[in-house]
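Below you'll find the structure I mean.
What you see is the complex with one protein chain gone and the rest in place.
Labels run A and B following the written order; every chain starts at residue 1.
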Amino acid sequence: MMSKEDNELLTRTGPGTPMGGLVRRFWVPVLLSRELPEPDCAPKRVTVMGEDLLAFRDTEGRVGLVEPVCPHRGANLYYGRNEQCGLRCVFHGWKFDVSGQCVDMPTATAGSAYKQRIRIKAYPTREWGDCVWAYMGDEAEPPELPSMAFALVPPSHRYVSKKWQDCNWLQCLEGAVDTAHFSFLHMILGTEEMDEKQAIERLRHAALGAQAVRNDRFRWVRDDPAPAFSVDEMESGLVIGAARRADEEDLYWRITHYLLPNHALAPSAFPGENYHGQTFVPVSDTSCWIYTYTWNPERPLTEEEVAMARGGHTVHAEVDEHYVPLRNIRNDYLIDREEQKHRSFTGIRGVSEQDAAIQDSQGGIVDRTREHLGATDIGIVRLRKLLLQQVRDSIAGRAPRALAHPQAYATHSGGWVAHRSKPLSEVMVERFGDPQGNVGAAYGLDADAVQTQKET
Amino acid sequence: MMSKEDNELLTRTGPGTPMGGLVRRFWVPVLLSRELPEPDCAPKRVTVMGEDLLAFRDTEGRVGLVEPVCPHRGANLYYGRNEQCGLRCVFHGWKFDVSGQCVDMPTATAGSAYKQRIRIKAYPTREWGDCVWAYMGDEAEPPELPSMAFALVPPSHRYVSKKWQDCNWLQCLEGAVDTAHFSFLHMILGTEEMDEKQAIERLRHAALGAQAVRNDRFRWVRDDPAPAFSVDEMESGLVIGAARRADEEDLYWRITHYLLPNHALAPSAFPGENYHGQTFVPVSDTSCWIYTYTWNPERPLTEEEVAMARGGHTVHAEVDEHYVPLRNIRNDYLIDREEQKHRSFTGIRGVSEQDAAIQDSQGGIVDRTREHLGATDIGIVRLRKLLLQQVRDSIAGRAPRALAHPQAYATHSGGWVAHRSKPLSEVMVERFGDPQGNVGAAYGLDADAVQTQKET
Partner (left out) sequence: MMSKEDNELLTRTGPGTPMGGLVRRFWVPVLLSRELPEPDCAPKRVTVMGEDLLAFRDTEGRVGLVEPVCPHRGANLYYGRNEQCGLRCVFHGWKFDVSGQCVDMPTATAGSAYKQRIRIKAYPTREWGDCVWAYMGDEAEPPELPSMAFALVPPSHRYVSKKWQDCNWLQCLEGAVDTAHFSFLHMILGTEEMDEKQAIERLRHAALGAQAVRNDRFRWVRDDPAPAFSVDEMESGLVIGAARRADEEDLYWRITHYLLPNHALAPSAFPGENYHGQTFVPVSDTSCWIYTYTWNPERPLTEEEVAMARGGHTVHAEVDEHYVPLRNIRNDYLIDREEQKHRSFTGIRGVSEQDAAIQDSQGGIVDRTREHLGATDIGIVRLRKLLLQQVRDSIAGRAPRALAHPQAYATHSGGWVAHRSKPLSEVMVERFGDPQGNVGAAYGLDADAVQTQKET
């Protein structure tokens, strides 16, 4: 049972909040790079943790992320003209570069040095893994970017999307590390009456993947709704394993990573399959953007895989041109009650949409004081505990340990089958060659050389 | 002149309010039975007096009315799967029956008794008069259902509809017992230039009924805008008579019933004509559902009568598939100013819509501290006085007397012409055979045998 105070502490990220302070110590994605497709293109409004900002790509391709209020008379720079390495206010022509510096002030006397004293708030940005990341913290020197695996592979090996969600970021994150819910939320009905080919077709677009039929994963997930959880701590977060009864003396493990403060990696991939992960970026306290990435460390994604992701299959959502899911809280996710009776547990199409439906349905901010948690919620409990401790450390002025270990973000998570006698750490070594799933070495990283990051 | 405090006391019905407490001592309709058309159909969201609830019909046809929050992780049960005598949360599969009891908990250890300690809030329901009624009070044992006449006749003898209204429930109820307004709000213009056949056609769809022309009621209502009110109290509420000058020494009486706490019967029916009534169920403090019933104790309604009611004629509104009137506050009731100049007093089509327009127009909650009441408002004044006294009794812990007299709800109200020397009680005996219009005996009721109620 969580206290009201802790629930507030964990969920609110606006300026001045403790959790907002913690998240602002890390780099956070604020846009897909392709939302600013070319130099001097139209600026984009973004709201991050309650701050209304404006992003623009200048003539040199650099991305600025600024408070969009002209300090002259308060006009909004969104209507500004993006020209010659700066955004110019259309009211009286004051112009600002990506660092927020006023670089032209036509209303001032010729030769006046006044403009040099005028700045707008601007946050450092980096482009990394097809996203624009920003550092919104108070430290003069931002930390290193996290060496997340999806960002380390060549662009052809990954696909990154984003989607709008109508609830607090934390309940989305909790949903991502809670693998117990696969036995219901994403379950498909009626497969027992199908032949293997039909079942594969049915599962082709689902979270478990078409191979789930052939390799029995589907059956194991369906038949054991109470997986046993094991959680290991690491520099960058948590390894969360959930083991279900498989055949004979084996367990089917589904393992996720929680990466501080707002990332989670998905539990499905067997060797050779694509990896998936998500980053949860608060917009307000009751809405967030979810960045979703699919990658394969060994080969480019196929055209079909990219088309599937773009079309809103597997873990990606089907979105409109503003990245709002077509099936959302305003249309009850187009729930189909006949479908729910006969073909899928929710009647809602899409794994991403099923997640969104149930997470939004918990309310803008779920009331964690009324929960009744059990053994299958251990992953979530540990995630909250770690986050609370990090927030308290942050309040006390201690920098999160994870900031000093960007290479500890280079992890893989996924599935494995192992004898029931093996603990999580051994399963991790079997599956990933490392007790925490760290694959930095495979990506050519070592602790002293993580500077593959392209700076803008 | 009402005090601000009394106005608040009378109008607010959310959890914890005194009036909310009073209304919750009675059964209230929360859905039309046909909104849950079959076993295991889709659940329906309902908000009653500020409480967000979920109604579902289980495999056995029973109706559950529950708080839709899964006690496990707070997911909303609206997205739940209605299966095998219970609603199952799609997040992790916890399942609840119509009584709110958790009947399955797949995440728990096999054999665990924990689920027996888990319940969600659920209110008792009954189906009665084509409606689902709920008892939302605190008493362990709900009272008997009110023996309202429309619910006592065979289903073929009645038609029940509902409509959304954008204002506080009480001003709708006041409109229903205020028969003075017929001289304006529902008035039709230009009949003097018509022959009888034309006038009948014009009035065919109006509140007074086609026969109003032939029997002069229309003329009497038009010509006397200041009826004299008489009010008698009875166990279940009030008999409210309004007498207008008719021809020679006669008075034309239009008599309504107010039935505690939120019902009103209409004043038009002469012997042999259909009866009408309404029940006002708060959604929020500034919106309500109005259940409207038309019935004939002697014969089935004709196909034409049912078609008229369905189409939004007589006292029923023309509504969309969500029971929202097509002519509503968001489109100014499609008021037609030319129509208002030449054919009807409001320019708004439909008696129900005319009522809605003027009641909504008073504001979300009408400010009763600024009123200027007169002799034609006596019915309303008495209704408020009775309600205030009941609320105060309720605060003091005294159960409303009406609860002990469910058979006192079996009443008819309507119209009559009588010599001006006769008081209301004599007129009631002439018209209905009982000074309070009680027709329980005609329906086979007596004080000891009112158990015709079908329980679900």
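Assume a contact is a pair of C-beta atoms (placed from the backbone, for glycine too) under 8 Å apart; a residue touches a chain by one contact, two chains touch by 3 or more.
This one's a predicted model, so the numbers in the text were calculated from it and none came from an experiment.
Visitor: Have a look at A:81, A:219, A:245 or A:422 and name the one touching the chain we're not showing.
Guide: Touches the omitted chain: A:81.
Visitor: Touching the left-out chain: which of B:184, B:270 or B:323?
Guide: B:184
Visitor: Using the document's definition of touch, tell me which of B:363, B:423 or B:444 contacts the absent chain.
Guide: B:363
Visitor: Touching the absent chain in the whole complex: find that residue among A:72, A:245 or A:372.
Guide: Among A:72, A:245 or A:372, only A:72 touches the chain that is not shown.
Visitor: Determine which one of A:4, A:34 or A:92 touches the chain that has been left out.
Guide: From the options A:4, A:34 or A:92, the contact with the absent chain belongs to A:92.
Visitor: Over the whole complex, note the residues of chain B touching the chain we left out.
Guide: 180-181, 183-185, 225-226, 332-333, 335, 337, 340-341, 345-346, 348, 354, 357-358, 361-363, 366-368, 370-377
Visitor: Provide the residue numbers of chain A that touch the chain removed from this figure.
Guide: 40-42, 69, 71-76, 78-79, 81, 88-93, 106-110, 114, 118
As a working rule, only the chains that are shown with their structure count from here on.
Visitor: Distance from the CA centroid of chain A to that of chain B, rounded to the nearest Å?
Guide: 50
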